[in-house]
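Missing here: one protein chain of the complex. Every other protein chain is in place.
Chains here go by letter, A and B, matching the order in which they are written, and residues are numbered from 1 within each.
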Amino acid sequence: MHQILILSGKGGTGKTTVASAFIKLSEAKAYADCDTDAPNLHLVMGSYEQDQKRDYRGLPKAVIDPDLCINCNKCYEVCRFDAIKPGNPYRIIPIACEGCNYCTHVCPVEAIHSEEAKVGDLKLLKRNNEVFSTATLLMGSGNTGKLVSEVKNQLKEVSSEHEVAILDGSPGIGCPVIASLSGVDLALMVAEPSLSGLSDLKRVIASARQLQVPVAVIVNKYDTNERKSAEIEVYCYKEGIPFLGKIPYDKMATAAINRGKTLVEIESLGAGAIRTIYENTLQLMKERIHI
Amino acid sequence: MGTKATIAVLSGKGGTGKTLVSVNLAAVAANATYIDCDTEEPNGHIFIKPTIVGEYVVTEPKPVVNQDLCDGCRTCVDACAFNALALIGKNLLIFDEICHSCGLCTYICPKGALREEQRPLGIVKRGRKNGMTFLSGEMNVGESSAVPIIKALMREQSTDLVIIDSPPGSGCLVTETVGNADFCLLVAEPTIFGAHNLAMAHDLVTLMGKPSAVLLNKTQEGENPSEIYAKEHGLKIIGSLPYDEHLALLSSDGHLAVEEDEHYHTYFKELLEAITKEARHASDSDPQR
């Protein structure tokens, strides 16, 4: 299975807008929302016939047995994460607990043990022969590289070798992004034409290159700052990174998204630009990556 | 609460305008402290352009082994919940970037072969610009958690009014940041994506027991899903900032709108007054304070 991952570095540049358009244009049978911190893709993909859910268990957390606790304070003394609330009995603050087990080891009456709490749901949505993999996290739980890997693995289980999967990535450069890059054939970066946008773009490109993943760039809302947009093009040219096109700021895009439609389901300047970019992406995949 | 107010600006999602709002609010105040808690991609400095008056390294304890005392019993390797230790033959390998600095291995070693040494994690920078105090934290590339940096930043605050530019998302960095706030300003975009993420941010601040209000950003004509969400959930809408090409251009070039445009100076000044008033009202009526 070949994978195209849509990334950005900076948040809010239009990853989901682009990813959803690509899914419609490519008629992809397999796609995933790897932004498990703030999953948005489902909001424009319509409804599905089947909805499989399974528990996702995260980092184990400490649990104090209230019947055994003798209020000796030893756990509080050793915890470095402010995860213990003194009281009668002492309690763990789950949001803060890192699962290190130090408290478990020092408790003189063995009142503390580790439990893998459910931190979210892994979901597999199906319709016709399409498969959509995503996850939702319970509030306060952090996104992890492992969860993103599980979201991607769900696709592998059901799709075939010859298909192209589209992955809607997450912002930033941390573990979830690194995990989403694993095994990807092309990382398409959606850049914002601003100082912070260019700076974040460079960092995420560096991450992709470290993992030897081929990269390409597009600029969204380019006409909000044409000079910065041109700077990004020049940067790509100098670095030998394929620049696949630019999308103008499109008021109609907001209206379309709010009706739960992808950009290519309407006619607008933005829609036209994305179609061109999609063609360019296909061309690049054929030439450079032999798909 | 008196005159002190710590306002965290957050959004649950990136790109909604947290930084734009935070830097402009801090700039329009008489002497506020601006804290950039987005340690992965700190951007506040681009707008504020502070003169840095000091910086220091934030450290974290990491285990170091005395191989002469180590007898290869593997107690530490088996105890480490994060797989930060490995034993090959008689050599103990320690992986600093994976280590969470919990201290368990050092405590549990039966031979006392492990001790902790402070290792650099990142930097905290302190700066000034006109009347504003600027604080920013940056994590070294490759490190796992910026929580100690955020804690260090929070210990620094000095002025009565503090504006915190929060990290995006709803993970541990955000909860660490929000934990220090008196009041949360949720910035939301007028799309279903924006509303969905507003809901998540709202759930988070509610879970943490923090009063909050919404600023509708980049508003246009037509229905605003974030506005609908706010009204349906009794979330106060403290203001609305329409999408404006001029504002977008100014910000994308790293300018402070309040310094370049009289209209925005007035707008943010009024917004700041509304927010501080709301923050005080919320704390006065909160029996826990």
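Simple rule for what comes next: a residue touches a chain if its C-beta (ideal position, glycine included) is under 8 Å from a C-beta of that chain, and two chains touch if they have at least 3 such contacts.
Here is the rule we go by: contacts and distances are computed from a predicted model.
Here one chain is missing from view; checked against "histidine kinase", "Dinitrogenase iron-molybdenum cofactor biosynthesis protein", "L-lactate dehydrogenase complex protein LldF" or "Beta sliding clamp", UniProt names that protein "Dinitrogenase iron-molybdenum cofactor biosynthesis protein".
Across A:175, A:218 or A:232, the residue that sits in touch with the chain not pictured is A:175. Among the residues A:40, A:144 or A:224, only A:144 touches the chain that is left out of the figure. Hidden from this view is one chain, which touches chain A at 58-59, 99, 142, 144-147, 149, 174-175, 178-179, 182-183, 210-212. Contact between chain B and the absent chain runs through residues 77, 82-84, 86-89, 91, 93, 95, 97-98, 142, 144-145, 171-172.
By definition in this document, only the chains that are shown with their structure count from here on.
Contact residues of chain B toward chain A in the complex are 12-16, 19, 40-41, 43, 46, 79, 81-82, 100-104, 107-108, 144, 168-172, 175, 189-193, 196-197, 200, 203-204, 207, 220, 222-223, 225, 245, 248-249, 251-254. Residue ranges on chain A touching chain B, taken from their complex, read 9-13, 16, 37-38, 40, 43-44, 60, 78, 80-81, 95-96, 98-102, 105-106, 137, 139-143, 171-175, 192-197, 199-200, 203, 224-225, 228, 251, 254-255, 257-258, 260.
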